[in-house]
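The excerpt is restricted to a subset of chains, each kept in its original location.
Lettered A and B in written order, each chain numbered from 1.
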Amino acid sequence: MYKELKETCYEANMELPKLGLVLYTFGNVSTVDRSRGIFAIKPSGVPYEKLRVKDIVIVDFDNHIVNGKLRPSSDTKTHAFLYKNWDNIGGICHTHSTYAVAWAQALRDIPNFGTTHADHLTSDIPCAPPMSDDLIVGDYEHNTGMQILDCFRNRNLNPAEVEMILVGSHGPFTWGKDASKAVYNSKVLEELSKMAYLTLQINPEASRLKEALIKKHFERKHGKNAYYGQGC
Amino acid sequence: MYKELKETCYEANMELPKLGLVLYTFGNVSTVDRSRGIFAIKPSGVPYEKLRVKDIVIVDFDNHIVNGKLRPSSDTKTHAFLYKNWDNIGGICHTHSTYAVAWAQALRDIPNFGTTHADHLTSDIPCAPPMSDDLIVGDYEHNTGMQILDCFRNRNLNPAEVEMILVGSHGPFTWGKDASKAVYNSKVLEELSKMAYLTLQINPEASRLKEALIKKHFERKHGKNAYYGQGC
């Protein structure tokens, strides 16, 4: 009944150690089934080398466990909040990858410095400010989702176009049309984080990519006139 | 008679090269058996690829060799001193991992910059000052243990909560409930060292994580209200 959903979730999670994005259990991926109003997510604190398909937990958008013997990721409420509020996303990924975390800890947006960045998004990568203390002591993981949503609203960003964010003092969350794309975005974000860090070290006055290049590179890969890839 | 203890020690030591924490023979792990007042430790200067279970040396808390044909690690007295003074630790790990050593050489505490750090400890990671000259020319390895203990006393730190330290100009020591946790802490320390280094490069004015977030993240994983993991 949940076999396919669990397998998709399992495969996406197992990409994280292969891509060098997680240390020990510091990450989780979920995948949604909107027709049934549920999502599959990694169980909390289970090492990747011991994770099995049947360990994956099925949860609904109100955080009730629908299926599974283990406790779901401690970040489950953040995933649920985002699925509930953003209709178009199919998978979510959270890691503590090194360079992305460094930017989150520095409380800095990642500037759009080059075409590698513009191939994926036109804006800088936003760093949401840390939550107020009452939100932290309250329903923390739910409020983390709210913090992400607020950041996107305040900056007028569209989650269908900007599929990644840094939560300040914490680390990256990414999403996409499915779990595999969410993981892809986490890897791309880590690489963009490293490139931007090095760029600033070489030239502290480095400036953002010019608008014409941003538009050109984003539209080469996205939108109705895209001509990158095989069109499928 | 010492088979199990030696095997545990051997397995923990063999994690170090796999985790990229040691070059050649630059590291050692020990594991204690408190009921017998002994601990097992890596022999001195034996390359990991040649290490065998039977090479592990058994030593008591006064540094007498109880079993084993090889000379124990040159850092054995530091391990013995810590086991003797800290009742609750079950394993100790010492490495010269790159980023942690860099902070130790810089004589800087590692600031608690983010939730990855706060998931493991609430304080900054202390850097004990280098010893006075008379302690260095005296019983050096014993005094290294004393230096660690003094640093924890002076700063009112609890080794059950803060399971890692940098010895200034030298490198990291970590511990935990068992040898495997001590090794885990060495890997986490290396990652926190790298993240903190990058954070400062991106933002030299980066500030410590706010108190509410430190408390929230530490208590998610530790203490009686912890809800991370599977509760076992």
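Heads up, the rule we're going with is that contacts are C-beta pairs under 8 Å (C-beta built on N, C-alpha and C of every residue); 3 or more make two chains touch, one makes a residue touch a chain.
On a predicted model such as this, the values are computed, not experimentally measured, just so you know.
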* Total copies in the complex, given 2 are shown here: how many? -> 4
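Throughout what follows, only the chains that are shown with their structure count from here on.
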* Can you name the residues of subunit A that touch subunit B in the complex? -> 23-24, 26, 43-46, 70-71, 74, 96, 98-99, 101-108, 130-131, 133, 136-137, 140, 169-171, 197, 200-201
* Asked: Within the complex, which stretch of subunit B touches subunit A?
  -> 113-116, 184, 187-188, 191, 194-196, 198-199, 201-203, 206, 209-210, 212-213, 216, 220, 227-231
